[in-house]
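In this view, the complex is presented without one of its protein chains, the others remaining in place.
Chains: A, B and C, in written order; residue numbering restarts at 1 for each.
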Amino acid sequence: MNRELFKYRTGLRVRSYEVDWQGIVHNTNYLRYFEVGRIEYLRHIGVTVDMKTIQGSGKVVVVRNEIDYETPAFYDDMLDIYTRVSLIKNTSFVMEGIMEKSGTGLAVSHNVAYFVWLDPESNRPKTIGDGFRKLVQEFEGDHCQIIWPSVDV
Amino acid sequence: MNRELFKYRTGLRVRSYEVDWQGIVHNTNYLRYFEVGRIEYLRHIGVTVDMKTIQGSGKVVVVRNEIDYETPAFYDDMLDIYTRVSLIKNTSFVMEGIMEKSGTGLAVSHNVAYFVWLDPESNRPKTIGDGFRKLVQEFEGDHCQIIWPSVDV
Amino acid sequence: MNRELFKYRTGLRVRSYEVDWQGIVHNTNYLRYFEVGRIEYLRHIGVTVDMKTIQGSGKVVVVRNEIDYETPAFYDDMLDIYTRVSLIKNTSFVMEGIMEKSGTGLAVSHNVAYFVWLDPESNRPKTIGDGFRKLVQEFEGDHCQIIWPSVDV
Partner (left out) sequence: MNRELFKYRTGLRVRSYEVDWQGIVHNTNYLRYFEVGRIEYLRHIGVTVDMKTIQGSGKVVVVRNEIDYETPAFYDDMLDIYTRVSLIKNTSFVMEGIMEKSGTGLAVSHNVAYFVWLDPESNRPKTIGDGFRKLVQEFEGDHCQIIWPSVDV
């Protein structure tokens, strides 16, 4: 994962109760931190995120998560989370994350999360709204591959 | 707290990720276990508990929690949680819990939780429904003090 | 609880996964936030807090927690947590917390937590070290009641 491609950073500090019996952050909590990073990212680029929808028009569900653990984080560590949308297809998109110990550049973990955009009524996949595509494109430029729905001529 | 007064028991096992950096169950997780006990209790006595209401007619919120920690619980411990409604007043009720290590009678912690019954529309306290009072009374008999709303004559 | 007595404030933001199915912060997570406040407070006044001990000389366990819920906190709320040590006795001490929505003064919850200082070897209560008492006294002045161990003459 190429850190140069990431334009957005969120910081957070490990809280005491997020550390497990091995004295390190529990392996599932890194995924929670990446979620924090994603929500901050979306808000930063202008996407309205509320409890049920993105932009009021689609319900978004995570369909796959991949995480690589590099170095454990400890209590009180300050972490930097870099987030980006790397790909938008017709009804799905991909977000990537890199987590580092602040100020050191030491990699903590990498995450790739896959989402599908659903129609809130039918729960069926639905073409991702142009508003979302445009906001990502404005922010990411050509760092995000965006496949626009084909238009018949 | 007198264990003789408790007629309902729920069992659960401590899960790995509930243990903190001291190697014991994190102090807030005991309260989560008592919540499990309360929901099981309510269901057992016939109270419909869904995500928003009790009995479809009232929204219930916790207004106070007290917990005494006696002995720490460890990973994989089987715990017994004894639960009861000890008091029902006009718009509020009290539930008590005792947690023990299964088969040993060793006390882990004690909990007293205070609830208020709200009108789901106005969010104002509302007289607790007779249905709830009756189900508790049937199960607890005179172990629960129930103050029925006064009726004008 | 008198907010005037509190000299230390920690801020934190509610994270997405801390919100429960009712759309509000789960009742046990407020206690986790108060723990964050306490650890920050202790560090701020100069007490060394690591995973096992306070000041390297004592193991500290929580023996009782009381929490009053005033107003629910929601996703993304910024919260102010005010923390203080209100009482130090021979082998035990008491910490209080007030949680408010930042910038509004709206009370979210109040907490009183009771701790006992143990000998790390024997797990028996142990007289609280003078170092801890002095650091609290320096910071709190007469806002904290400190009972010094009696000295035989």
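Just so it is clear, a residue touches a chain if its C-beta (ideal position, glycine included) is under 8 Å from a C-beta of that chain, and two chains touch if they have at least 3 such contacts.
Here the structure is a predicted model, which means the values were calculated and not measured.
Note that the absent chain touches A, B, C when the full complex is taken as a whole. Residues touching the missing chain, restricted to subunit B, are 15-17, 19, 23, 32, 35-36, 39, 51, 75 (touch as defined at the top).
By the touch criterion stated above, the residues of subunit A touching the omitted chain are 21-22, 27-29, 31-32, 35, 51-52, 61-69, 72. For subunit C, the residues touching the absent chain in the complete assembly are 16-17, 19-21, 23, 26, 28, 75.
In this section, only the chains that are shown with their structure count from here on.
Two copies of one chain, subunit A and subunit C, touch each other, and the residues they use overlap strongly: the shared fraction of interface numbers exceeds half. Distance between subunit B and subunit C, defined via averaged C-alpha coordinates, is recorded as 26 Å. Centroid to centroid, with C-alpha atoms defining each point, subunit A and subunit B lie 38 Å apart.
Averaged C-alpha coordinates give centres for subunit A and subunit C that are 34 Å from one another. For subunit B, residues touching at least two other chains, in rising order: 21, 28.
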